[in-house]
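To keep things clear, I will list the structure first and then write my remarks on it.
Yeah, one chain of the complex is gone here, protein chain that is, but the others are all in their spots.
Just so it is clear, A and B label the chains in written order, and each chain counts residues from 1 on its own.
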Amino acid sequence: MAPALSLSHVSAHYGATRILDDLSLRVDGGELVSLLGASGCGKTTTLRVIAGFLPATTGTITLGGTDLTRLPAHRRNIGIVFQNYALFPHLTVRDNVAFGLKQRGMAAATRAREAAEILKIVGLADFSDRFPAALSGGQRQRVALARALVVRPPLLMFDEPLSNLDAKLRIDMRVEIRQLQQSNGTTAVFVTHDQEEAFSISDRVAIMDSGRIHQFDTPETLYQRPADSFVARFVGFVNLVSLQVSQRNGAIVTTQGPGGYRLLLDQDRLGPIPDRFMLAARPDGLRISDADIDEGIPATVGIRTYLGRTYHYQVETASGPLTATGSLSDPLGAGRHVRLIPDLDQCCILPDKEST
Amino acid sequence: MIRRLSPPLIGFAVLVYIFLMGPLIIVIGASLSDTTFLTFPPQGLSLRWFDRIFEMAAFRRTMVTSFQVAMLATCFALLVGIPAAYALNRYRIQLPGWLSTLFVLPVLVPEIVLGFSLLRSVQVGAGLPVFSALLIGHTLLVLPYCVRVISASLSSFDFSIEEAAISLGAPPWQAFFVVVLPNIRSGVIAAFILAFITSINDVSVALFLTGPGISTLPIQILAHVEQFFDPVVASVSVLLMVLTVAVMAIVERTLGLTFLTR
Partner (left out) sequence: MIRWVTGWILSAPATTLVLVFLLLPVGATVLATLTTAEGFFASYGEFLQSGFRRTVLWRTLEIALLTTGFSLIVGFFTAYVVSRASPRWRSILIIAAVFPLLTGVVVRSFAFLILLGRNGIVNRFMVWLGVDGAPYSMLFTEGAVIVAMVYLFVPLMILTLVGVLENIPDDVIEAAASLGATPAQVFRQVIFPLAVPGLIVGAVLVFTGSFTAYATPQLVGGERVMVMGTFLHQQAMVAFDWDSAATIAAIMVAVTLAVVLVMTRMARRLNPLAS
């Protein structure tokens, strides 16, 4: 069983600037966890602290019971795939891959055999004598992967490894990475800013911002039940509407928005609803209706965008600008007064801004 | 051949280049003269003034000294300059900004002032031997070139390559020698060459730091020109130009000459 990685109360600084703020994270043995966030959120810093390139100012890092915190980087035995591959330009593909084996004092003949074997696995057996400059982006990526894997590290880390590849190759490579990681049963940390990439490859994803983890959960939970407004926006809940409960009737809750409009919500579908809360909805979670009804959010139609299967509308409401969806059969012009009906399967409940 | 340039502009540039190359061609011509005085065009072709260089003990001796000083000063400057350039690039955030200014300071201080000050403080004040003082002066003279050229090649070096080596188990010092140094090799060669040629050509520093029996080639040339007006200096000049051509060929091979316009 691969060892678990655990960070507890880790902080890190660049000069006087704090980059990581009391961060705790546990990656179970054999699990692939992604650190997801925009640039500057601290995800790469977390990776560098685990690798030992940046010292943790507080906190401890352990891997399978070994305390890594004070161990120099070259003795941590972590395989890393770097963003720009970081291949040694002056060494051949074979020597690149054998580098780590040489550091471990392996005999030349064994080194050559191990390197050849891993190069075969990543499909580069015919390229061992080439220099990195003579390889394509995808091939370099595979060499970097082989170089990190060949030393059989208990922990693998990936720093935006796919960001320099084109879209199609990126999808192929992430499947390949996932297969190799699962067949070796290695514990892995994957850093990316690409939500689709993180969700498709990971067992669990940590969404980061300003050096903190906002939510650490399975992709499914993150996608359907974001814990706060930051995560909600990040996974596509672009509409956030503050509401107040005015009446409870079993599972059905009557709520009121700014300007006094009424909205009926079902706790059986949305989960428990506090007295003050925010309703988060993706564009698909707000359907536009021009029927004369007194339910839903009153809105004025602004710009309409054609998206193939539906229209998206930018609308003005008492709760601010929102994005809603309308059917192709019934295009609405700018200035129309409409109602927005939430589709509860595409919505979730968040704690109100003031209470967080 | 030339895009969007008006003929007068091209003509001007041609004149400038004639101005630049002309005097050097004249020196080459003068070195071939058979006469005992300097003249151009040469009267009677001969290589005898090249033989004369090596017959004259003063030229022979100063050539050896110049070569020794240039070699040693360049090696010392690289020895302290490479770690400094590495630290400036690798630990940019941790080190104060004035540190990089410190290493270009020898460029800001007039060479002739450096020479005179070293004479006062080091040679006379501290009583260091002439050769040592000369060596120190030239090491300082060439240090900025070493730091700057190696910094330039380190600034395009991706330090994650070094981190990759460390993550694979190489201790930092080993990672430097196995991964960093091979990748800045051309920068080191260029620094070596620029430093060497700067030291070989120096007048202003050596002017004060020569003594009985110890002088450099440029100082010897100056002394000779002030007494004699024979073609031997032209021949020495041609030898120095040959050295320059050789150096340029090496720079071109390793880096491409456009390196020098950056």
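By our rule, contacts are C-beta pairs under 8 Å (C-beta built on N, C-alpha and C of every residue); 3 or more make two chains touch, one makes a residue touch a chain.
Quick caveat, the model's predicted, so the values are computed rather than measured.
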Options B:168, B:214 or B:233, residue touching the unrepresented chain: B:233
Contact set of chain B toward the excluded chain (per top definition): 1-6, 9-10, 12-13, 16-17, 19-24, 26-27, 30, 37-40, 79-81, 83-84, 86-88, 90-91, 94-95, 99, 102-103, 105-106, 108-114, 116-122, 125, 136, 139-140, 143, 147, 197, 200-201, 203-204, 207-208, 218, 221-222, 225, 229, 233-234, 237, 240-241, 244-245, 247-248, 252, 257-258, 260-262
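By our rule, only the chains that are shown with their structure count from here on.
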Centre-of-Cα separation between chain B and chain A, whole angstrom: 54
Chain B partner contacts - residues on chain A that touch it in the complex: 14-15, 51-53, 72-80, 82-84, 86-90, 99-100, 103-104, 147-148, 151
For the chain B and chain A complex, residues of the former touching the latter: 93-94, 158, 160-161, 163-172, 175, 179, 182-183
